[in-house]
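Beneath this line is the structure, given in structure tokens, with notes to follow.
Excluded from the complex is one protein chain; the other protein chains are retained at their positions.
For chain A:
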Amino acid sequence: MKLDYLHSSHFLITTKFESSLTASHSKVEFDFLVRGQFLRMPLSAHMDTEAISTEDVVEIEYVEKITAPEPEECMMHDDWISSIDADSEWILTGSYDKTARIWSVDGKAVMTVAGHLDVVKDATWVKRDGLTSLLLTASLDQTVLLWEWNSERNKVKARHCCRGHTGSVDTVSTDPTGSKFCSGSWDKMLKIWSAGKKRIKKSRMPQTDQGRNRRPSSSTPLMTLSGHNEAVSSVLWSDAEEVCSASWDHTIRVWDVEAGAMKTTLTGSKVFNCISYSPLCRRLASGSTDRHIRLWDPRTKDGALVLLSLTSHTGWVTAVKWAPTHEHQLVSGSLDNLVKLWDTRSCKAPLYDLAAHEDKVFCVDWTESGLMLSGGADNKLYSYKYSPCRTDAGA
């Protein structure tokens, strides 16, 4: 129980709090919140910096302290890891060795998905039907491949080859239902593709199946969204029919997929490397080349309003990801080899620095099952255990 920084001020510890101390939890650490901000210094100093008058009644909330993520596994790759997508069972990674890999959450290599002619820049799960999973890989070879993977037989099969981009496909994202996906490319375009099964033509599969490079059926995009002036670096579905894309042209654009039109533009001042959207707090987090993680409200009309800026990294922020279960937490990876765990209620400093990587971090991810993942240029995929908490205990 860390109460030493509270001794200077007078406040009452509620009986509830006392009881929770003496209850079954023998050793629980708490964090204290003053007006939505974590108390990271003596209360008086905090009130000074936050300009809270000492005359006011200050309500102090307490929450169970987020415990430090514990390193779990280290999964070695053959080359740099460009992307991670993990669900509760499997971890999908894209790598610079032109393959994607499937790992189990406890760190066993399950499958190597090879088929791209160039670096796999992004990989993502589409959906899972029992043992069959659909996954996507986007590559520098300007294609997106839709794979079908049976976990029982451990066989992977390319279902679609999505051609159409004229630049490397850097990012791909599936819609919440798993029926569509969107890809963003260096050629400044966003393309919406269908993930449905109807276009599979099995008859052509053996014909193109020559040697290593089996050619799956080509598919054409449902829609092309153009509007960015520079390469699209990150794309995501924020709603059933809404796509957000971040680009090197210093903008984040929100697109209406149904109408195929742009809805909103959020203008920053630097290149955006990555964005992440949390349906819990309805905020966009962006990582850019100027070391800052910025939080945006994608629904705002006026565009360029940064809600919050999290600054602690010293290099480009290459990956951000909101916690799937917590509305305040996010994790970020940067070129300064660090992965940082943030709480938006403490924007001055991250909760934890995870300094496991020895080289640039390119991708981070969470699972709902309490796993945090990060991969980078040191060919290592680290997984950390964290304590998922859905609700704030004392709030």
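We adopt the following convention: contacts are C-beta pairs under 8 Å (C-beta built on N, C-alpha and C of every residue); 3 or more make two chains touch, one makes a residue touch a chain; residues count from 1.
Rule of thumb we're sticking to: contacts and distances are computed from a predicted model.
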Going by UniProt, what is the name of the one chain that was not included in the view, given "28s ribosomal protein", "Transcription factor IBH1-like", "Ribosome biogenesis protein BOP1" or "Ribonuclease P protein subunit p20"?
-> "Ribosome biogenesis protein BOP1"
Looking at the whole complex, which of A:Trp103, A:Trp147, A:Trp193 or A:Trp248 touches the chain that is not displayed?
-> A:Trp248
Contact with the hidden chain, among A:Ser44, A:Ser269, A:Thr300 or A:Ser387, goes to A:Ser269
Which one touches the absent chain: A:Ile192, A:Ala231 or A:Ala356?
-> A:Ala231
Check the options A:Thr137, A:Ser151, A:Ser168 or A:Ser245 and report the residue that touches the missing chain.
-> A:Ser168
For chain A, residues in touch with the removed chain = 80, 82, 96, 119, 141-142, 166-168, 186-187, 230-231, 233, 248, 269-271, 273, 289-290, 315-316, 335, 360, 362, 377
